[in-house]
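Excluded from the complex is one protein chain; the other protein chains are retained at their positions.
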Amino acid sequence: MARYGAQFGPDITFLGVAPCDWANPETYADADVMILGAPFDGGTTNRPGTRFGPQYIRQSCYLTPNGSRPSLALRVDALRDLKVYDAGDVMMYSGDAERSVRDLQHAVYTVTAAGAIPLILGGDHTIAWPDHTGVARQHGFGKVSMIHFDAHADTGDIHLGSLVGHGTPMRRLIESGALRGDRFLQLGLRGYWPDEEVFAWQAERGITSFFMHDVRDLGIREVTTRALAHVGEGPVYVTVDVDVLDPAFAPGTGTPEPGGMTSLDLLWAVREIAATVELVGADVVEVLPTAIGSADITALVAERVVREILTGLAFRTSPARTATA
Amino acid sequence: MARYGAQFGPDITFLGVAPCDWANPETYADADVMILGAPFDGGTTNRPGTRFGPQYIRQSCYLTPNGSRPSLALRVDALRDLKVYDAGDVMMYSGDAERSVRDLQHAVYTVTAAGAIPLILGGDHTIAWPDHTGVARQHGFGKVSMIHFDAHADTGDIHLGSLVGHGTPMRRLIESGALRGDRFLQLGLRGYWPDEEVFAWQAERGITSFFMHDVRDLGIREVTTRALAHVGEGPVYVTVDVDVLDPAFAPGTGTPEPGGMTSLDLLWAVREIAATVELVGADVVEVLPTAIGSADITALVAERVVREILTGLAFRTSPARTATA
Amino acid sequence: MARYGAQFGPDITFLGVAPCDWANPETYADADVMILGAPFDGGTTNRPGTRFGPQYIRQSCYLTPNGSRPSLALRVDALRDLKVYDAGDVMMYSGDAERSVRDLQHAVYTVTAAGAIPLILGGDHTIAWPDHTGVARQHGFGKVSMIHFDAHADTGDIHLGSLVGHGTPMRRLIESGALRGDRFLQLGLRGYWPDEEVFAWQAERGITSFFMHDVRDLGIREVTTRALAHVGEGPVYVTVDVDVLDPAFAPGTGTPEPGGMTSLDLLWAVREIAATVELVGADVVEVLPTAIGSADITALVAERVVREILTGLAFRTSPARTATA
Amino acid sequence: MARYGAQFGPDITFLGVAPCDWANPETYADADVMILGAPFDGGTTNRPGTRFGPQYIRQSCYLTPNGSRPSLALRVDALRDLKVYDAGDVMMYSGDAERSVRDLQHAVYTVTAAGAIPLILGGDHTIAWPDHTGVARQHGFGKVSMIHFDAHADTGDIHLGSLVGHGTPMRRLIESGALRGDRFLQLGLRGYWPDEEVFAWQAERGITSFFMHDVRDLGIREVTTRALAHVGEGPVYVTVDVDVLDPAFAPGTGTPEPGGMTSLDLLWAVREIAATVELVGADVVEVLPTAIGSADITALVAERVVREILTGLAFRTSPARTATA
Amino acid sequence: MARYGAQFGPDITFLGVAPCDWANPETYADADVMILGAPFDGGTTNRPGTRFGPQYIRQSCYLTPNGSRPSLALRVDALRDLKVYDAGDVMMYSGDAERSVRDLQHAVYTVTAAGAIPLILGGDHTIAWPDHTGVARQHGFGKVSMIHFDAHADTGDIHLGSLVGHGTPMRRLIESGALRGDRFLQLGLRGYWPDEEVFAWQAERGITSFFMHDVRDLGIREVTTRALAHVGEGPVYVTVDVDVLDPAFAPGTGTPEPGGMTSLDLLWAVREIAATVELVGADVVEVLPTAIGSADITALVAERVVREILTGLAFRTSPARTATA
Partner (left out) sequence: MARYGAQFGPDITFLGVAPCDWANPETYADADVMILGAPFDGGTTNRPGTRFGPQYIRQSCYLTPNGSRPSLALRVDALRDLKVYDAGDVMMYSGDAERSVRDLQHAVYTVTAAGAIPLILGGDHTIAWPDHTGVARQHGFGKVSMIHFDAHADTGDIHLGSLVGHGTPMRRLIESGALRGDRFLQLGLRGYWPDEEVFAWQAERGITSFFMHDVRDLGIREVTTRALAHVGEGPVYVTVDVDVLDPAFAPGTGTPEPGGMTSLDLLWAVREIAATVELVGADVVEVLPTAIGSADITALVAERVVREILTGLAFRTSPARTATA
């Protein structure tokens, strides 16, 4: 039996949705969306602790976990309009990155093959490799575009002697063919990493990046419109590193980078994307919580990221669909 | 004698203004404005602690409490240009919400009847019910408009088996007739509460709401202009829940909601409103401080909200009045 | 249906024991012990937040919640040797102390009448009144002795205009006849409260107190021996206010008093008492946690208090019983 | 006028005792004891912040500041049995240690000359120099013994190019003749400072030291008895650096040293000494608070140190005096 | 030998650049830029602790300190393109402001005279007086313009009886002739200090100020353009008080003022200025860190301020120079 419940912390589900077992697709045959926890922080180069991300994200809401969250903005209730399950955490030992990555990929593939859209709660950004790959195994290598919210490009090659880690997942995805460079769009980059050589590598692969100065100068609406135009038709995977936010909005993360996005912009952008594209998977990563419940603003905003993605998804197929707010 | 001093923490006044006794109007016969503490958190559904709001707001300023604060922007000194008193805290036992609400309403009415504008330091948002009602008893039920800064609508009906609490005050005000729905304007709403049914109830009463996406898309100047146009002539009460701010700007609150306002926008808006309307009362609520003095940014910004309201009030009657900055 | 789950935080049970519904005794017909949460902090005179006590105590252990905890010292496994259930939290609104106290008393009585020993997780010390009374309704008013670990006597009369609060429960118990003064033993008192008048009242009722200077001078073994001799035969209720510990060992509490007990002494003493007397109920109160899981040392030690009581209980009826360590 | 109120934080008095002006002895002609704040941290070699010591110590108690604190242990109420005033803070600019030290010495001398016993709230340990000197100017240079609770000897010579600082006050006192080496007793020393040379200097002056290993091996009662025997007859000044406590009991201090005293032992010892000797002054220093009120355990225990000294003083002249507990 | 290393914390250099000794110009004969620590907080009127600013800023980056930081935005690597040294901290005793200021001025002058541009890490804002003066001694009194990012004007006259402190440095600079009023531009002012009299003094000297409402209404690009136009040709000194940022972005500072700038705007503005003017020196002050490394967002953004200034400097002389992003 693969259902493990929560690896760290109590065995509860996201906002009270029904539990299931990812290894037994019959337990979620009617699922539209599957929440999966990936409590792994063995790939972190600085402060660890994102293993507690899934636990804290699941506990961050101050309302009753009743399986209902009506959106004020879009007037849909994704948890009711969609069939959402939570399979608990994939068991991942942070001291063995290779095994953990392999097991997570298997889980994501299983869920996707069963017809559900996986929404994965990290964990550090290492998991984007198995997350996207697991989805691509079902939808086709090179077929699934990626929109990547992050302060960092995450296209490093080797770190601390390993190919597996939170600075390298996008390199692995491109190299393996799971992701095509021209279908990979980065949004929110800033700062001083990676170096020229890596950027040259990115350019060769046709990777497109929007920087924070683009967001400031063009506004989030225009940047999102351009991003959507860039990825075009076909299945899309969204990966959100909370450090795309300014540290003021997401202090609980391991490699914060000043000069980032506001929560107001990010929450709108992920919802808009989910309401527009053919979303086949998403993850929210690098949440390093330091308090529980509503006292921690990073897990709180990460939970809202998940919720806005769900809301966008629900809105996309809503009969009452109108122009997004 | 009703003067109690501070219920929690030391007996000091707001920025060093003169103390008085709210139950003895002769002790503040010449008052323009009265500061009242309402250290009640018995109506809180999540983290409590706002009982320390009045104490922390009074202690948050890093300058000497000398009864003078000249505004750089408007070049008035409200604490000198106006006659401001601080009556200390109304004694409120958080374990008895009904008695506490009754006693606070009596205090607010007494102050208002004596000709002073009450500025109440919460406490949780439960107090908006007795605050506005106390003012309306003097100015007339249905006569006092309300501008409500908040992430949440606060128009729930019953919570935890009680009519009295921090999610229901606006429902009580509308139901009692103290506040007319078409004179009630909400600003800063976002997120996932309340549900469709409550919103339908709001629509029936003619309540108008500006969402955070309106603030992002229109700008705070335009939203404020529209809000002022909506409430029109006549007395206005302003209630500011600090969770209208993004948690980055006000982490010290019990039910924070990501995607909120900036301090820069809020401080300008409350000052602009106070400089424009016939202000008859105001409160600042849901400050749940975790540090003292300038180390706590939530009580700090709440104190500045009070100060900007005072500055707007002073500017409105200032001989040197010009267009606000 | 009375089972509410957790009022604050996720619906989980203490260390993974089976859930049940306190209002339906058939759901726990074979119970030896019942865990009940009492998330009430409306009676607090200083910092609130003990409403989160039950949630944090349930989440404090760093091991898997597998319903097993073998004691290294006594070589019993209370969670297996005894039949322990967790009925979740009694729903208590902190803004209505009277109703909350009434409802808790009913729940404690129901559980006791069904043959289980209630172990109640507070909440503030207000709950000792309904806790002991609920037990005494079954075992007889005046029949149930109380051993009270605390820095404070909690025999005040009225506070903030109310008879119900965390400084007065022992007065209510004595006055109602639920508890006889000569069967009430206090352990760990120190400091400067209550005053001479209250102590005179205590002396009249024949209440016995051991001070912290007794613990220092006699040692915890001797003090415990004397306490046990004092309460003598018959049913005993134990109430543990975590502020009996020095603030170094339990910083997360609302009215900490320096000069207190060590965790090593307290954990041994409660286990020794549970292993010796006819225990009919217990509570652990005034846990005001500020972090989750093992990062919070106050909920952690409170959870260990519960566990040591359970271990003592299990040892008392263990076939392998030998002299306690 | 010398009364300044509180230099940092609100103008309140210690536990609600009457305010006065130290420079006008007629405002406290009947004083037995005078509280003085010395909010100076310019002499600190590591973390600063003790300037907030007086403010936080005055606000640390969770009970009403009503000028009464009946001791459970000794059954005296020092704040009523003695005439205690609080003169607020001596104004001290941390950027000018020499001027600040001079002004404080003048204040302490003035108070002492007027017949009151000064209890000074630090501030860093720099203040022990002016504190003891101010007292010695009245009682005679070389006449006032000192009992010094500390992890460190504080007999360094020069630090950061200055004779004035928190590592050197005892050297200054000995050199100036204010304090005689053979009347100087240190209690609680441990660790690795100062070096052999300074210890040789101490030995030459006849200074006696009890180490923490003495406290562990002999017990606090025996060590205190020996200390009292050592200082013998005549006036005694007590200086308590909170870092004499283990960091577990007093984490809020700038140079914490593991392996220290418990609060239970320290509180008893200072009370015992105050109840026994001819106390002519005392200070409590190096409180570097990080939270307000009862949430900060270091200011809390420091406040209790002051209170136990007061209780000992009251007990010494109490008609009901019996052997101390 | 003047090299002292770090006065507080470990002896390390900024991002791994080469160490040198400021008093021996031959150790940095080829320097373009010199990092100097000024760990002084004796001039602080509220919370101290900025003495740890240099240590924490040097340790805040989560990447390896390898002496390389390629800018994503401008594609220069300032640490390689420029010759940057770190001379460690100037030894400054916070208890002697006058001596400390004198010694710092001497160090800044020495470095400037040797041809390097000093970038000084504060410390409180007191240091702006010796910083600018040290530079002006080389470039000419009245010749060096100043762009001043701050919430406060810092043109007070006397504080706590001293001319030297963190509220007065700009007054000292104007009075001494080091800085001409018409070459002094303030950016980011807001709030309630200083008063009308000081502002009148500022007006007489021809000082120009941009307020936060200007930044909101005009945007940071336009405000920066106007600021650059105002200071015109010739050498420019930039001083950045981190409290120009909103407390959400820089909570770790002693006198935070709500309603401030975002990190995104500040980082761009300082880089733009450094890329445009003839920069002859800069400082970053009032960083009061409370955590180490990337867990502290204030030291983190302060470090990025330094880095963006370096990047602007490098870009200005870069062969690849193009329009700034």
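Letters are used for the chains, namely A, B, C, D and E, taken in the order the chains are written, and counting of residues starts over at 1 for each.
As a working rule, a residue touches a chain if its C-beta (ideal position, glycine included) is under 8 Å from a C-beta of that chain, and two chains touch if they have at least 3 such contacts.
What you are looking at is a predicted structure, and each value in this text was computed from that prediction instead of being measured.
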Contact set of the excluded chain (shown chains only): A, C, D, E
Residue among C:Q7, C:S71 or C:T126 touching the omitted chain: C:S71
Touching residues (missing chain, whole complex) on chain C: 62-63, 68-73, 75, 77, 246, 248-249, 262-265, 267-268, 293-295, 297, 300-301, 304, 307, 325
Chain E residues touching the omitted chain (full complex): 9-12, 58-59, 65, 290-293
Missing-chain contacts mapped onto chain A: 8, 41-44, 46-49, 51-52, 91, 93-99, 126, 160-162, 164-165
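Throughout what follows, only the chains that are shown with their structure count from here on.
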Touching both chain A and chain E (chains): B
Chains touching both chain B and chain D, listed by label: C, E
Intercentroid distance (Cα basis), chain D paired with chain C, Å: 38
Per-residue multi-chain contacts in chain A, two or more chains: 246, 248-249, 293
